[in-house]
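Shown here: the complex without one of its protein chains, the others still in place.
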Amino acid sequence: MNPAIQMKAITKTFPGVLANDKIDFVVEKGETHGLLGENGAGKTVLMSVLYGLYQPDEGQIYVNGKEVKMDSPATAIRLGIGMVHQHFMLVPSLTVAENIILGREPAKDKVLLDMDRTLREVKASCERYNLEVDLKAAIYALPVGLQQRVEILKILYRGTDILILDEPTSVLTPQEVSELFKAVRALKEQGKTVIFISHKLREVLSICDKITVLKRGKVVGTVRGKDTNLGELAKMMVGREVIYKFDKRPMDGREVVLKVEGLKALDERGLPALKGIDFEICASEILGIAGVEGNGQTELVETLTGLRKATEGKILLNNTDITRASPYERIRSGISHVPEDRYKRGLISDFSVMENLILGSHNRPPFAKWGGRLDLGETSKYTQKLINDFSIKTQSEDTPTRHLSGGTQQRVILAREISREPKLIIASQPTRGLDVGATEFVRSKLVEMRDHGCAVLLVSADLDEIWALSDRIAVMYEGKIAAIRDPQKTTEEELGLLMAGGKSG
Amino acid sequence: MEAQGVATSKIRSWLKSGLERAYPQIIAILLAFLVGAVVLVATGHSPQDAYIAMLSGAFGDKYGIGQTFTQATPIIFTALAFLFAFKCGLFNIGAEGQLIVGALAAALAGISFGDVPAFIHIPMALLAGALAGGLWGLMPAILKTRLGAHEVITTMMLSYVATYLTSYMVNYPFKAPGWVAQTVPIAASAELPRILSPTQLSASIFIAVAFAGLIFYCLQRTAFGYAVRATGLNPPAAESGGINVKREMILALVISGAIAGLGGAGEVLGVHRRFIDGFSPGYGWDGLAVALVGGLHPIGVILAAILFGALRSGGMTMTRATGVPLDIVTILQALVVLFVTAPMLIRYLVRRGRYRG
Partner (left out) sequence: MNLLDIINVGLFAGGLRMATPIVFASLGGIFSERVGIINVGLEGMMLTSAFSGVAISFFTGNPWLGVLVAVLAGGLLGLLHALLTVKFIGNQIVSGTGINIFALGFTAYMSQVIWGSRGASEIVQGLKPVSIPLLKDIPIIGEIVGTHTPLVYIMLIITVVCYIILFRTPFGLRIRAVGEHPAASDTAGVNVFKMKYLCVMLSGMLAGLGGVFLSLGHLSLFTWGMTGGRGFIALAAMIFGKWMPFGAFGASLLFGFADALQMRLQSLGLLPPQIILTIPYIITIAVLAGVGGRATPPSDYKPYTKE
């Protein structure tokens, strides 16, 4: 019997990166197959090649035994392959039904959209696969878990037999994850083949029949889920024991650096995003904000940094009220910010490393004299020092930052924000998209800041990261702090429950 | 002897790097002239005759050279105006209107205040022009930052308003006796001296070149310029870095309008010595093309402005000598803009050219 998918010797390079290195990958029909690896191991690239988004430099693809040239998603779709991406490919202002039929719209007399037929057919799918959702709702109004259902319905509508799920659980609460697993099992019962891309060992182990591990673009091995365990998989994935514990100096001083009282704010649409936030952070403390994305974390960070106006409440920095202060004033008062989107807010990609390093201090001594003239000599000296201290890998200080790798760019941002010697540093998703080395560097620097007396607010969707770094963990749910816990005294189950809005004992 | 060698090799490498940077623009110019030649041939004219007439008209004699640089001067101003706003991420396509109101304001300042000594009167009139232009930039700036109105449309609309409003002014309240829609001449104390008689070339060109250097210095070497550029390249990141994005945008548009207004003032004080309805044959549009062709760099802008000035002054000779309509100049300018729009296009054409040849 031919395997559903066979990829032979697939090689794919991007400028400076060998993403897939002669990969062999086989998936049998009806199998739930996990593709496991760290961030940057090449999993998404491999599946993008399978789905026709990228062309491989070398190698062949066989679907149901026949060799295929996968030149576009349209071809993949025609062959029964569907992909649910990590970042949803849904058009926000269109309805669920419209998103599902996009590209394969049923038409009356070949001209007008036949929405009645659409609704009928999609409703049937919903029932068969346990994926209920309001077909007339607009996407932007749906929570993330439901949006994912729409994505799955979308590919099922096209008669997909082979489903590729790319990091499907990264945006879900633990409860939503079990709903998803129920749906995956229903799909398996109906004879569908599922490829499950993830870096989450536990999930892959629990749902997959077979698991293929990728490391740095190469296949490490393929094992049966039943025949292996967490430790073995972790070793295959990383090649060494993964250290998730950091040695932190115990906290001493009790000086409160940041105090937030009754903070309220609206989101982009004018709807309440923060509904009354209260917390404190002391010097030499890391407060981790845990929670599924979209519960107000972004708005909280923006309100604290001055990029968003608070509608009610107070923000006090060392007892000074900064609620109405501008971003500039907050920087001067000692707040540093590592933004969650480094391309949008962190760096000006056409500016050089040097120019980016002085952003925020560009109009003050020693970089600017007499209210205007830039002192290039001083700026250059400062840049060289930071390049050394933070091991910033760049050809020269004049290289535009768009030419640097993600990890190096994050180092530039960290260098800039940390060397201002802030009283409070707000780090938002600081290790997103970084490889292991860069991730460890960022985390160790944050701990270093904390040890030297800085207060750190860490917002991360990566629960492991929150766990490892935080002195206290605050869970955010629907614009409020649901609870604050000591990591030594709580469990992942309790946090998961709080993240999903449940109340704990 | 050695110092001389070092100096010439430095100049040579500086020229070489300049040429490397400018090669897409240079090819765009050549392609524009090529397509222009096609248009000429298709309408029964000889490209050689037309282009040669243009060249000789522009640089052939003292009068031609004077005209070329005279025409180039206001274009430098409008190009700088567009450039400055562009560096802040804004599209000021109303430089024509800002130039015109600046011209009228300078004319009025030049006419009133008859007994003031020149070293006060000239700066005063220039300032009036800059202020008027700045006002014409302030309006779209506030509309954009306070009300979100896109500056492409508002600057364009205000340009029309400026044209009609000044036309009204000079046809009714400030009209000089006679048939022509123009004001009375400005006082002698407000006149910018001519520097190449008998041509119209005035000291205004010195001001233009000085401002080109000033703008470049401001953008590259001051904290303010840094903030302007940061805002233009990535407003959210600039905001995170404490820059007041709205304030920078307002300043950029006001300065942009002021520069254009200054250019208009220069025309009135140096060339025409009065405000004439319709005196600008489209310097605002030239400025846009020149800013782009000049690669948004002060030296490039000056060189490109000279080119366009040559097109305008040579164009008049060409029309007289060959009968080719003057509008071929506008067509050439448009072609240059279109070819310069897409750097990828130039690279694509060059690659295809290499395949064939």
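Letters A and B name the chains as they come in the text, with residue numbers starting at 1 for each one.
Operating definition for what follows: a residue touches a chain if its C-beta (ideal position, glycine included) is under 8 Å from a C-beta of that chain, and two chains touch if they have at least 3 such contacts.
Predicted model only: the values in this text are computed from it and were never measured.
Within the full complex, the chain left out of the display contacts the shown chains A, B. The residue from A:Leu102, A:Val144 or A:Leu266 that touches the chain not shown here is A:Leu102. One of B:Ala22, B:Leu262, B:Ile276 or B:Val329 touches the chain omitted from the figure, and that residue is B:Val329. Where subunit A meets the omitted chain, the residues involved are 51, 53-54, 72-74, 77, 83, 85, 88-94, 98-99, 101-105, 107, 111-113, 154. By the touch criterion stated above, the residues of subunit B touching the omitted chain are 39, 43-44, 91, 93, 143-144, 147-150, 152-154, 156-158, 160-161, 164-165, 167-168, 171-172, 285, 288-289, 292, 325-335, 337-338, 340-345, 348.
Following the convention adopted for this analysis, only the chains that are shown with their structure count from here on.
Rounded to whole angstrom, the centroid-to-centroid distance between subunit A and subunit B, based on C-alpha atoms, equals 48 Å. Taken in their complex, subunit B has these residues touching subunit A: 221-224, 226-227, 229-230, 233-234, 236-244.
Listed in rising order, the residues of subunit A touching subunit B in the complex are 305, 307, 326-328, 330-332, 337, 339, 344-351, 355, 359-360, 362-363, 367-368, 371-374, 376.
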